[in-house]
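Dropping the structure in here first, questions after.
Complex shown without one protein chain; remaining protein chains in place.
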Amino acid sequence: MKKFFSLGLVRGILWQIFGTALGIGFIVLVRILMGLPAWKAEPAVVFGALLGAIFFLIGVGAFTDWYKMAMGEEVPEEVDESSLGWRRYFGVSLDHKVIGIQYMVLGIILMSIGGIFALIFRTELAESGMQFLTMIEYNTLMSLHGMVMIVSILVGIAAIMNYTVPLLIGARDMAFPRLNAFSFWIAVPAGLILLSSMFLGGFDTGWTGYPPLSVRAPLGMQMFFLGVSLAGFTSILGSVNIIATVIRLRARNMTAFRMPIFIWAAIATSIISLTATQLIGLSFELVMFQRLFGMGFFDPVAGGNPILFQHLFWFYSHPAVYVFVLPGLGIISELLPVFARKSLFGYKWVAMSSLGIALVGFLVWGHHMFTSGMAEYLRVPFMYSTLLVAIPTGVKFFSWVATLWKGKIIYPVPMLFTLASIVVFLLGGLTGPPNATIATDLHLQDTYYIVGHFHDTLFGGFMFPFFAAVYFWFPKMTGRRLNENLGKLHFWLVTPSFFILSLLMMRVGLLGMRRRIADYDPALGFDNYHLMMTICGFLIAAGVLVFIINLIRSAKSGEPAPGNIWNSRSPEWQVPSPMPVHNYDKEFEVVGEPYDYGLPGSTYVRFEGEEHHDQP
Amino acid sequence: MKHFIVVAILVIVCTFLVYTGLTAIGLLPIQASEQAIVIDELFDVHIALISFLFSLIMVIMFYSLVVFRRRKGELGDGAFIKGNSGLEITWTLIPFIIVVFLAYLGAYSLGEIRRIDLTALQVNVTAGQWYWQYQYPEYGIASTDLYLPVDRQVSLDMTSNDVIHSFWVPEFRVKMDLVPGQVNNLRITPTITGSYKVRCAELCGASHAYMEGNVFVVEQSEFDAWVSEQQSTVVIDPVLRGQQLVQQYGCTTCHSLDGSSKIGPTWKNLFGHQVTLDDGSTIMADSEYLIQSILEPNLHIVEGFPANVMPDFKDILDQTQVESIAAYIESLK
Partner (left out) sequence: MTNHNQTDTKRRGVFVFIFLAIATILEFGIAVFTSMWGFLVLLAIIKAGLVMYYYMHIQRLFEQDIETDHKSYAFKLVTNRLGLWLFMLSDFFIFGGLLLTRFNLLGLTRPDLNQTLGLVVTSVLLVSSFFANRAEASMEKGDRKGFINSFAITITLGILFIAGVIGVEWQLAPFSASDGVQGPVFYTMTGFHAFHVLTGVIFLAIVLRNGIRGHYTAEKHWAVEAAAVYWHFIDVVWIFFYPALYLIGTAL
């Protein structure tokens, strides 16, 4: 019992409950002192939730070391957490590998929750007419599905980046380990607050939260805004760490173009999430203020401008989608050479393409607003900039197939998912230009075609690469491999079904099916398509369930995999699995190119005290 | 060399198959407007491009996966090829040219669909949660159905009374949002007579899925007849006229006649009774109150109902029309 309450997570949640109550009580008190009616739900609950989040962080211990530093006390540089065993994972750990795994587990949990929401409303959609959900229940589930999945993606990429970046560059840990722990733990109360919206009346705006609708939505809307604002800090503070780590802590002789290619992806991603994330926070906070204080930013009657919200919101949310996919595209570039046994084709071009996508990605946000009535002279430039993103993206695709060409390809499960990523992301990318050219977008905007397009890009750019990364690095994390047969089952359950699902989404969208609707006219003839889509959804869920079972079983009793089972040249595979506590007991220096597979006698890294010998 | 020839043939075949497949299954609804014709041509270009690029990447990829796989017992790594600047430049430059060309086509088609016909029919569209309302200023009529003469451009000036909505008839292709506080313009030239549905295409609250209305594209003669009918059924009797106006302007979307609770207060038994306002005071619901409430709804907010939802009708209805509506409400017991 005492051990249960010693877990950071448990203490955090208890403190959060306490903090929420305190916050609510505080607002009631202030209102009484100001002579107002004591109870007004919205300000009380919003402040309570905010205070609850802060208290969670106090309870879990994320502030402890910083508090000590502020008080002038000594704080140890490194902490030996090995005595804690599995408890490490439930509290503040300074080890980036532990934090990476914490992110991974949280990401899979959120993905499952978001997925279950989808299964529920997809069941409702399988037949026209409303079968068991009310309109507001549908809208809330659909909106939460979107945002919970988005948060799961941000958490999932944090998992991959936090686990692998220090390993790939030869660092002992991230530049700011405590900041790293804080960045993880703030995502937990943020997620809880986001999910609490379901129990506070829900909300009906979709994940985009446009005013004026979001101004008049129920209380759940505020929990949505607050939850996302808090989750934004995970992104922002995480990027500070990634950028500082990559700039400062690389191994000797690891020059820019001798870094593993994934590092370029991580940098490009972090540049975006460091800067643009603030804008979604701002846009949501302004709506929160409109609701709480009557500030008419987006109220035309007061002189406000609803379109301003869309500009602020999409200025982040478009680059955000590149945050979602750049790490995954980096994973594809990282893993193909290992399984094709061949050099990554055009390394420098691929590295630059990640930066290119990130930079151009800042200039295209208006393409989400082509039908909003925004200033006419802006529409065409945004069309040009949007189409331009295709070029660096194309560079990646051509590089990938050129890497495979004349390789010696093998097909373990990580490779299967890497290949699926390419196929699915290709479909997502190719279905983009019709959205970019304004005239065609006028037909496609707000239809299921868009839903199909972004599911393709997100599955291809995040979901499948995430699976690939987990199958690939699981041995590094645990010293065991994931079961290959279950992995293949997972693959064959999710891949064809997802492909069909996205094609059907685009089909009904082109024919007139709008998005975000709880029900549709049977006269449109979409019933069969929707039934098929729902079945595909359940197949995908089954695949993910197999994956989760595989994870749990293999962590305990999977086939031991202590060595370089993939025969990778990357530094982390030159040391035993699971990864030693401080990563590299002997430092290494870079003596060759990262992807010179097929060049006899070439080595990438050499460890201290190692004899110069041929690489197998 | 052999590889390249085989791949090239496969790419051509695959492109052909994908393109004919996609165009055969009928991806889009019928083309019922001039704008649709322009837009579908651009779609066609996109589909051709998608067919080619998908085939190019997929054929090379799957060819490699089969031909360059490691066979049983084979050792060693793949060929040592790190890159090729010429190839990189080529596959950067050619996509760039294609993209600029596509953008040009996009700009051209945008210009085409936005052509202004000075003799266009003017219709003002107002949407709210969850209704469509049309006014024909040239004819002084209002309706909740959109009647359009075929082969004539209609200029829709659109705004919203509350949240953002979006006007979309898939057969016409084009759509435009309705934003409170601003007027967005959309021009459509319908080409095929028939009845269509306009459905709101921007999530606007609980009943977004059901926010639909009728669009009737008819011959000019039929349209003229409809206009005359709307104009002439301006009835002399104020109560009946009020009833007609109530129907035309969609008042009962928010105000019930049978006592049931909707967005606004019910009209059943309203006239002649005391009404409690949101500041606690009470007021008599007499003619003056009814007329004020229509012209400036935010003057008196009834307790339990939201402010800033009902539009100000003082710019939409004239005094006689408002008095007729008040007379009609009076008649409801």
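Chains: A and B, in written order; residue numbering restarts at 1 for each.
The working rule: contacts are C-beta pairs under 8 Å (C-beta built on N, C-alpha and C of every residue); 3 or more make two chains touch, one makes a residue touch a chain.
Fair warning: this is a prediction, and the values are worked out from it, not measured in the lab.
> The chain left out here touches which displayed chains?
Looking at the complete complex, the unshown chain comes into contact with A.
> In the whole complex, not just what's shown, which of A:Phe26, A:Tyr89 or A:Phe176 touches the removed chain?
Spelled out, the listed residue whose C-beta touches the missing chain is A:Phe176.
> Looking at the whole complex, which of A:Gly72, A:Gly85 or A:Gly609 touches the chain that is not displayed?
Checking the options A:Gly72, A:Gly85 or A:Gly609, the one contacting the hidden chain is A:Gly72.
> One chain isn't shown here. Among A:Ile243, A:Met259 or A:Ala468, which residue touches it?
Once the missing chain is taken into account, the touching residue is A:Ile243.
> What does the interface between chain A and the hidden chain look like in terms of residue numbers?
Missing-chain contacts on chain A: residues 70, 72, 77, 171-172, 175-176, 179, 236-237, 239-241, 243-244, 247-249, 252, 274-279, 281-283, 286, 289-290, 293-297, 302-305, 308, 311-312, 315.
The working rule: only the chains that are shown with their structure count from here on.
> Express in whole angstrom the distance between the two chain centres, defined as the mean CA positions of chain A and chain B.
Here the centre of chain B sits 32 Å away from the centre of chain A.
> Could you list, by residue number, the parts of chain B that touch chain A in their complex?
Checking each residue of chain B against chain A gives 27-29, 35, 38-39, 42-43, 46, 49-50, 53-54, 57-58, 60-61, 64-65, 68-70, 74, 76-84, 87-88, 91-92, 95-96, 99-100, 102-103, 105-107, 109-110, 112-113, 162-164, 166, 168, 170, 173-177, 179-182, 184, 197, 199-210, 212, 306, 308.
> Note which residues of chain A are touching chain B in the complex, please.
135-136, 139, 204-206, 210, 212-213, 216, 300-301, 304-307, 340-343, 345-349, 371-373, 379-380, 383-384, 387-388, 390-391, 394-395, 397-398, 400-402, 404-411, 419, 422-423, 426-427, 430-431, 433-434, 436-440, 442-443, 445-447, 507, 510-512, 514-521, 593, 595-599
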